[in-house]
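In this view, the complex is presented without one of its protein chains, the others remaining in place.
This part shows subunit A:
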Amino acid sequence: MTDADTVESIAAALRDDPVLVHELLGNGRTDEVHDALSGLVEDLADQGVPAYVALVQTPDADLPSSADDAGDTLLRLIHQELGEPGLYVVATQDTLTAVATYDVPLDATSISLGRYDAVQAARDDLPEGEFVPAAGEAAVLLSVAADDDLSLTPGEVDDLMDSGPWVAAYGDEPMSYELDDARGEPETPLVFAVAFALVALVVGWRLLRARTAWAGGATSEPRTRRARPDGPLPRPRTPPQPRIDTTRKQARKLLAALRREVDGSLQPVTDEVHGSLEAAEDLVDSESRIEVVAALVLAEQGAGRLRGDELPVRCYFDPRHGPTQRRVVVSDVSLPACGACAEAVAADVPPASLTTDDGKRPYWRADSIWAATGLGSLDPDLWRLVAERQR
């Protein structure tokens, strides 16, 4: 199909449809521009003013070289050919947008002046690179003509520009090298994936091992206290650590007393008392420091059982610290603790734990019946486990 490219064919097209928009002036949305301009033409027609709009390619006609004069000349030629009264708006890619009136009560000069003010107002609000194309200028001309004062306020101009395809906002199409640069090399995603995976693997492993270590011995992670403005950092109070011989002596004394009471008792003595006594007697002369401490615990528990008292419970972290004063929660486990150890746990400082015989770690981290029972602080059947072990 060929666009109308003579004055005669343009006039003929306008006779059928008062709005003729060629693709080259359609702002990339020719049908939309046509329909919107048709609406404005109908608005004018409702006011009794017929209007004709031709946004067309430069036709084969004898036109002046000046763009201004060429537009006016073409408009006049189209009107002569069409022969209808009305408001005429004509533009080509080579001319300015011309306006004229024929036999209607509107002054073309006033409309044109109103157009310049309105287009200037519209341009003032546009970002760099955007402009009002011929289609927008035609819309402005029709709107000015429809206004009683033949002028548009800046607000009316804004509303008009927002109401249809009247602004050319084309932008720059990215060049292929720009797209290539943005995409980067095809292997770059692999670089990202490997780098992220390696970091996550190594750092994740280290964090997970720390978490495991923390869960296995929650108090094994010491914290430094925040420095106070004055004075040195406070240190948690550490309970006195009795020598093993002192503990052994203390255990023997308790055992001797318990033996005397058991042997002299006129009442039947329970298995728990006998078991505690015998287990303690088996352990008290041991070379193992832990076993001596266990003897002390068992002797004390046997005496308590014999008297029918509540079972005495010593500090989980080191029974030598003395009886339980508080319970502390470590890794969701409630543990009996002496005052100093409870204070240490609360301060997130490792309590002074009884260590394994090699002194390398807290006894409760070893795989032993002492760890399993918390040296009797968690499990009252320590005597039974000792007896089974002896068998």
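By definition in this document, a contact is a pair of C-beta atoms (placed from the backbone, for glycine too) under 8 Å apart; a residue touches a chain by one contact, two chains touch by 3 or more; residues count from 1.
Everything that follows uses one rule, which is that contacts and distances are computed from a predicted model.
*Asks:* Leaving aside the chains on screen, match the unshown one to its UniProt name from "Protein-disulfide isomerase", "Sugar ABC transporter permease", "ATP-binding cassette domain-containing protein" or "TPM domain-containing protein".
*Replies:* Per the UniProt record, that chain is "TPM domain-containing protein".
*Asks:* Touching the absent chain in the whole complex: find that residue among A:P18, A:G114 or A:P133.
*Replies:* Of these options, the touching residue for the absent chain is A:P133.
*Asks:* Out of A:A195, A:A257, A:L311 or A:V329, which is the one that touches the chain we can't see?
*Replies:* A:A195
*Asks:* So that we can see where the missing chain sits, which residues of subunit A does it touch?
*Replies:* Touching the chain left out of view, subunit A contributes residues 1-3, 5, 22-31, 57, 60, 93, 129, 133-135, 168, 170-176, 178-179, 181-214, 216, 220-226.
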